[in-house]
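The complex appears here without one of its protein chains, the remainder shown in place.
Let's turn to subunit A:
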Amino acid sequence: MSINWLQRALPYLPKNVLNASTNPASGKGFYRVVLTRSAIGLPKESQRTLEALGLNKRMSVVLHPHSADTAGQLLRVKELVKVDNIYGNDLVQGRVRSISGPSSGFENIGNSQDRRRW
């Protein structure tokens, strides 16, 4: 595994990886967690667990470094999320280009009001 894999991968990663990079776990990867079902109607604990994981909307994606603490949180909401493991090599070698999935094909080039010519 490249030493600077995290540095090189950073442009592709959401902001919370910066917190992980201050505490690099060598040889360990990340959980990529997608919220697929909301916790509406479930006990407050489930809703708060999602909040603690940083999942506020359906289809939101977060990365968390591998740890037993995070794994326990994920187990609590295992019916609501999709969990993948991502390793540094996946990022460096381009197997995972984008954490949040493939691009939509559209790019925001600005506000229509800013581009008005009259």
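Some points to look at:
The rule we apply is simple: a contact is a pair of C-beta atoms (placed from the backbone, for glycine too) under 8 Å apart; a residue touches a chain by one contact, two chains touch by 3 or more; residues count from 1.
In this section, contacts and distances are computed from a predicted model.
One chain of the assembly is not displayed; among "Cytochrome c oxidase subunit 2", "Vacuolar protein-sorting-associated protein 25", "Origin recognition complex subunit 2" or "54S ribosomal protein L31, mitochondrial", its UniProt protein name is "54S ribosomal protein L31, mitochondrial".
Contact between subunit A and the unshown chain involves residues 28-29, 31, 36-37, 39, 41-42, 66-68, 71-72, 74-75, 78-85.
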